[in-house]
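Of the protein chains in this complex, one is absent; all others appear in place.
So that you can tell them apart, the chains are marked A and B in the order they are listed, and the count of residues begins at 1 in each.
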Amino acid sequence: MSAPALRLSGVKKRFGRSEIIKGVDLTIPMGERHAIIGPNGAGKSTLFNLISARFPVTAGRIELKGEDVTGLRPFEINRKGLSRSFQITNIFPRLTVFENLRCAVLWSLGYKYSFWHRLEGLRDAREKAEQVLEDIGLMRRRDTPAGILSYAEQRALEIGITIAGGADVILLDEPTAGMSRSETDEAVALIRRVSENRTLVMVEHDMSVVFGLADRISVLVYGDIIATGAPGEIRSNATVQEAYLGTSFAHA
Amino acid sequence: MEFFLISLLNGVTYGLLLFMLSSGLTLIFSMMGILNFAHASFYMLGAYFAYQISAYVGFWPALIVAPLTVGVIGALVERYGLRRAHHYGHVAELLFTFGLAFLIEEIVHLIWGKAAVDYRVPGSLEGTLFTLFSTSFPIYKGFMMLVSVGMLLALYGLLTRTRIGLIIQAALSRPDMVEALGHNVPRIFMLVFGGGAALAGLAGVIGGNAFVTEPGMAAAVGSIVFVVVVVGGLGSLAGAFVASLLIGIIQTFAVAIDFSVTDMAAALGIDLAGGSNLARLSISQLAPVLPYLLMVAILIFRPRGLMGARES
Partner (left out) sequence: MSQVLLHRNRLMVWGGTLAVMALLPVVFSQGFAISLLCQIGIMAIFALSYNMLLGQTGLLSFGHAVYYGLGAFVTLHVLNANLGIPVTLLPLAGGAAGLLAGIVLGWVSTKRAGTTFAMISLGIGEMVAASSLMFPGFFGGEGGVSGNRVTGKGLFGITYGPQIEMYYLIAGWAFVCMIAMFALTQTPLGRMANAVRDNPERAEFVGYNPQWVRYLMLVLSGLFAGIAGGLTALNYEIVTAESLSAHTSGAVLLMAFVGGVGFFYGPVIGAVLITVLQIAVAGLTKAWLFYFGVFFLVMVLYAPGGLASLLVMHKRLWQARMMGWLLPSYLLAAVPGLILFGGTIVMVEMAYALLGGAELGGSEVKVFGFVVDASSGLAWAAAAIVAGLGMLLLKRALREVSYQWNNVHAALTRGMTA
């Protein structure tokens, strides 16, 4: 059996005096779609920021595909095959949609800091970027500066940038936040398409999205994971219901 | 010992003066995100205004009027220039203050000419405060210390004990929140900018006659103040204080030491006669670049600055 995609052991994060993440242990096997849910302020986004090295951990250890990545910098972790999206859209606003995606594939294709390749001559980069452009349905906006896209389009681009580099572990931070019902449905279909054969970890508030997509779910409450399991188990878990979900949850 | 104590006193005096500049710069930076390139120009204006005013009515009125005038000019600059540049982002703001510094220097050229003006220490403050062994410490240096420490305490009191101070402190970290609570943040910005300019002006009034009042003084002090802010850590008042004193003392000592690496080596019995030019430079010749070398060292070993909290 191969190493899990992600393994967190005893991960803690303290800001000043308050401990936001209080020792999380979590193992996510390869190819799983995993959702992290929890009330506001539970530390879900912080946990993502720790895994992707946006913040340094206070204590604990993070392994990516069996390799210790604790203390690495974000670009180093990205090069090892982990990519993430952001809750607040984080794109290159003055570049066109196509250039945004091309930037996202350059490193994975091995072009690094090259100043001796002509971008236009790099067929693989162009084709890869165009493929993602099609996947996220933004062909018509190919040459539009990303900064003037609509909100839903920017969210799609955000996901596109995240998956373009071909990372096999993908972290999506509230991919459907602020979307209408129909936009959410489209986004879910997109996520389902692009996460095939990859490991997906996502933070999400929309319970129908979570239960529609996830193979397993972890519940994070005040910096602790109180339960991890298949959607059915989580739904019927008494501690979860008591601690966070209340009654509304049972109907989701 | 005597040399050491006197140099230390001089260094602290100079350092406190630097802090009057760097504190305003830091406050403006951490509140508005603006690095005010023209800050040292306000220092220069303070000195020239004081020179002009004291020529008519004497030094004491100038001590009050000149900083206030500079403060009003600063507030106007914020209201009618910076606020517009703000729409185009930080680079535009920085460029605006850069252009302003250039323009102020040119206006000073125009009004007072290119040579230094004869701005002197007032007669009532001339003389010796005390004599340490054989070196005398002038009254005026003591006066400078008094003014800067007084200003420091006033600033501290203003920030911690008054309502406006608390709002300013809150606006330092969360301007959006403060605005949501119904405070007029643009007006607070104008006040802070004007206040910072007035502080710089006051530094100019007491520094202009201790050193020299000439059109190049803004550029000379300006880059040192930037170094202070980088060394202290961007956005940290405490850091600016420590770095101001540090650089003030280092520069004062360096200017007074006429040693070179070759001399030092000779004292240790090593002959470096054939050594490079670098080894033959005396410390006092190196004095102008020491603050910058310190900055480079800090950037390499502690990029955040001595007490900086922010990364950029």
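The rule we apply is simple: contacts are C-beta pairs under 8 Å (C-beta built on N, C-alpha and C of every residue); 3 or more make two chains touch, one makes a residue touch a chain.
On a predicted model such as this, the values are computed, not experimentally measured, just so you know.
> Shown chains touched by the missing chain?
Across the whole assembly, the hidden chain touches A, B.
> Which of B:116, B:129, B:145 or B:281 sits in contact with the chain that's absent?
Within the whole complex, the residue contacting the unshown chain is B:281.
> Using the touch definition from the top, which of A:22, A:61 or A:79 touches the missing chain?
In the complete complex, the chain left out is touched by residue A:79.
> Among B:55, B:92 or B:181, single out the residue that touches the unshown chain.
B:92
> For the chain that got dropped from the picture, name the residues of chain B it touches.
Those residues of chain B that touch the unshown chain are 29, 33, 35, 81, 84-85, 88, 90-92, 94-96, 98-100, 102-103, 106-107, 109-111, 113, 219, 223, 226-227, 229-230, 234, 277, 281, 285-286, 288-289, 291-293, 295-296, 299-300, 303, 311-312.
> On chain A, where is the contact patch with the chain that was removed from view?
These residues of chain A touch the chain that is not shown: 52, 54, 73-75, 78-79, 83-84, 90-95, 99, 102-104, 106-108, 111-120, 122, 161, 164-165.
Everything below uses one rule, namely that only the chains that are shown with their structure count from here on.
> How far is the middle of chain A from the middle of chain B, if each middle is the mean of its Cα atoms, in Å?
47
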